[in-house]
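Note that one protein chain of the assembly has been removed; the remaining protein chains are unaltered in position.
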Amino acid sequence: MGKNKINIALFGLGRIGQMHAENLINHPQFYLKYIFDIDKKLTEKLSKKYNCIGIKNPNIAFRDKNIKSIFIATSTKTHLRFIEEGVKNKKVIFCEKPLDLDLKKINQSKKKLAKLNPKIQMGFNRRYDPAHNSLKEKLIKNKIGKLEKIIITSRDPAPPPLSYLKVSGGIFKDMMIHDFDLARYYAGSDEFESIFATGKYFSDKKYKKVKDLELATVVMKTKKGVQCIITNSRHCSFGYDQRIELFGSKGMMISDNQRDLETSIYSKNSTNNKSLFKTFFIERYSEAYRIQLDDLVKLCKKNVKPIATFEDGRKSLILAETAKKSLKTKKFETINF
Amino acid sequence: MGKNKINIALFGLGRIGQMHAENLINHPQFYLKYIFDIDKKLTEKLSKKYNCIGIKNPNIAFRDKNIKSIFIATSTKTHLRFIEEGVKNKKVIFCEKPLDLDLKKINQSKKKLAKLNPKIQMGFNRRYDPAHNSLKEKLIKNKIGKLEKIIITSRDPAPPPLSYLKVSGGIFKDMMIHDFDLARYYAGSDEFESIFATGKYFSDKKYKKVKDLELATVVMKTKKGVQCIITNSRHCSFGYDQRIELFGSKGMMISDNQRDLETSIYSKNSTNNKSLFKTFFIERYSEAYRIQLDDLVKLCKKNVKPIATFEDGRKSLILAETAKKSLKTKKFETINF
Amino acid sequence: MGKNKINIALFGLGRIGQMHAENLINHPQFYLKYIFDIDKKLTEKLSKKYNCIGIKNPNIAFRDKNIKSIFIATSTKTHLRFIEEGVKNKKVIFCEKPLDLDLKKINQSKKKLAKLNPKIQMGFNRRYDPAHNSLKEKLIKNKIGKLEKIIITSRDPAPPPLSYLKVSGGIFKDMMIHDFDLARYYAGSDEFESIFATGKYFSDKKYKKVKDLELATVVMKTKKGVQCIITNSRHCSFGYDQRIELFGSKGMMISDNQRDLETSIYSKNSTNNKSLFKTFFIERYSEAYRIQLDDLVKLCKKNVKPIATFEDGRKSLILAETAKKSLKTKKFETINF
Partner (left out) sequence: MGKNKINIALFGLGRIGQMHAENLINHPQFYLKYIFDIDKKLTEKLSKKYNCIGIKNPNIAFRDKNIKSIFIATSTKTHLRFIEEGVKNKKVIFCEKPLDLDLKKINQSKKKLAKLNPKIQMGFNRRYDPAHNSLKEKLIKNKIGKLEKIIITSRDPAPPPLSYLKVSGGIFKDMMIHDFDLARYYAGSDEFESIFATGKYFSDKKYKKVKDLELATVVMKTKKGVQCIITNSRHCSFGYDQRIELFGSKGMMISDNQRDLETSIYSKNSTNNKSLFKTFFIERYSEAYRIQLDDLVKLCKKNVKPIATFEDGRKSLILAETAKKSLKTKKFETINF
């Protein structure tokens, strides 16, 4: 078992980690050899379910010569440490977003890693989404001419648990980070140079302590003048709202919300009443999560730059940091990559 | 007043007649000189409103040399008589559908009129609808290749009054007649040769006496094998349902329902919940009613065949008659034009 | 391996059989023990791929006490034989549509099986499609009031290979059989009593020999007067067209075409230009194929009637036979179940 397959170790067995585990098991080119989580009971329980080895010490994976890749889905603060240890041991790294909440640490890591010729893929799933990605392809094929505006709407059905909000780093680092990265993906080599942010804090008393935004609006501008508008909400009564609009000199492209069912109902009071959107990110981006594994295969087998890199992870955090700054200064802040 | 304009007399001042009156008054090339209705009080009242002459005897209009055209919107049984009288007096005729409920009488009229070089336009408003008509234009431009299927859905929001149902001639002659004609319009020179009809009688006791269909389904086939499906309903909880689908060897075209407002609402239970359709034929085909007057102008000024002719009126009635026959025999009946 | 799982044998390894194999392997409650096909080389090759036992004689499966279920995806003419043999050996049967092309044989089988308390599920995948099925659920919940019309559009992107067309039994038995069954599913206990069929033969010389319809239109009526229109085409330039419209006294429901991507493009010449539909039945009904296995699990474990039964298979063939008859007689034929 695992012969000719890429032996991989998965760190982190939370909700998203378990989804990755299922995808790795079902992927024809990966063999999930080890799983690791700080919750040892969970590790043991899931090792049986996944028919793999549950380890209590991550070093077992780092030192195993047969392990080609480390898949990091642990809590944010451990990401850089595991990346560095993995790279030192010549492992190919997949790391969930964000890299870290502290830009200084990321920059230090960047320096350390620079000499080691690291192979790191960031888990920016939206880049791998077939619909969002088809817009990028059409953009390159000049289907809408010169890109002029990027409008991203991203609304979660409901806020995350209070416990998560306390350590998430705030809406720009935990939620909008995806949209920052996606905007950079569409803008391509034309990097953003200015950012303005505003928003509204949680009004429900329950969330008063976390001092985080419930609604946020960001405007960015690239060197060549492409404008980007990102609108985020921590709640959305009608579900998980995920839309992208790219406006260009010759046309417009939209990646719209997706539904499980394409049914509609007509009645006395309304027409074309459609069913609900895909529930949340796990459902909406299920295909993207699978496809990003194919990119990891390429990174393991060939020396091909992944679609989402460590540097993309670093830059998205710089955007988040500068958004935070703008929220305070109320200015169009310059972005320093 | 009326100088350089086409002097016209309008016969029939029911709901639809009054709509035609408004359109004639607002049309830049018509001067509504006379109006006539068997209801003399109504005629007088409306003559003031429309600032025209109310006549008690239609012959006044027939004998007035300045009258170029007669617009017939009276009850069905008077259509042929007025057409004949008008044509004898060299008037250009506009006649509402259907020509008559009795095919024999229509055929007799046809003979009589043949020698008189008549100019007659039938009020098949759907042929003039910009949306439905744009499908015909695209068909001619070969946008969907060879036509293979015509699917027409036509549902009224509610049945007409019982008094009308008693004299309407039944669903095929009063309602589906529009769809028969539209199907012939799309099929062009490839005439229909067979027809099958089925349906369901009114279940509400209120309508039991009229012995008319509440729901009807018709299948027709042209000489070249184009299949046509027409589905009619006398009721429709969600409004006036008017859809056309043309399927061809290279593509498909749809003329969909229209709304006054293009608004939608998203909530906990549904997404993309749109507003209601245009209420009924007067609203849905308002543009068509205006445009058909332009065709009447052409008929008055030039010797151009109208888009809807007396012969189209006759043939649609033959389809209706043969549908009625098929309903009884339960056979795919041959159509004899 | 296979412990606590339902041991199953798969017969038939054509394109659709291989898809079923993948689904069975990935299903958490099945263990694919045997595969069988008349092509012995293929059986051997795939036995390695699926990590199961390739058998040259189906009796090995029938006689294996550990085998709970037989999954039949072989050529149509072998279906009844395998069903009978399976039932005799107390196996739970899944059988692809159609049961057989010969109604007499089906009736004989029915008799034989009657005494054996058979457990048989028919592969009418559309009944299991989440979108189509949600319409059935809403119908039961009275969301559109009393059902009045069922309109089913089913168009294949391109005709099947000539070799298949020669033995398929014709468009009613190989293609419209799905739509007949789906119509019966929606109509529920109100069975169809009359059927009318018309169509157009293949015009391409290539298909002249098979004397099959390229386009077909069928109208049916239930005892209570529900009308059903089915429109089929063997070709469709814009892809796999699968639509259902249910019209009722209080509303309408539609199950529309589905796309892989919900993207649209706007340009000088058109707006809201959407991407293509899911390619063909394997893509469009992938979820349905998986879900029908859950129904098979229930049938294996409990004594629950499957959503699609042997009797449904028999009745759909009666509809196909009567449609064929109507095509010749050009009459609204009575259906005798």
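Labels for the chains are A, B and C, by order of writing; each one numbers its residues from 1.
Note that in this section a residue touches a chain if its C-beta (ideal position, glycine included) is under 8 Å from a C-beta of that chain, and two chains touch if they have at least 3 such contacts.
Just so we're clear, the structure is a prediction, and the values are computed from it rather than from any experiment.
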Which visible chains touch the chain that is not shown?
-> A, B, C
Using the touch definition up top, pick the residue from C:75, C:142 or C:273 that touches the left-out chain.
-> C:273
If you put the missing chain back, which residues of chain A would it touch?
-> 145, 148-149, 151, 155, 194, 196, 198-200, 215, 217, 219, 221, 225, 227, 229, 231, 233, 235, 237-238, 241, 247-252, 330-332
Chain B positions in touch with the non-displayed chain are 26, 130-131, 134-135, 138, 143-144, 250-258, 260-268, 275
Missing-chain contacts on chain C, rising order, are 237-239, 257, 259, 264-277
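The rule is short, and it goes like this: only the chains that are shown with their structure count from here on.
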If you average all the Cα positions, which chain's own average lands nearest?
-> C
Computed over C-alpha atoms, the centroid farthest from that of chain B is that of chain A
Could the interface between the copies chain B and chain C be described as same, meaning over half of its residue numbers are common to both, or is it different?
-> same
Interchain centroid distance [CA atoms averaged], chain A/chain C, Å = 40
Could you grab the centroid distance between chain A and chain B? Build each centroid from C-alpha atoms only and quote it in angstrom.
-> 59
Check: chain A positions touching at least 2 other chains come out as 257, 264-268, 275
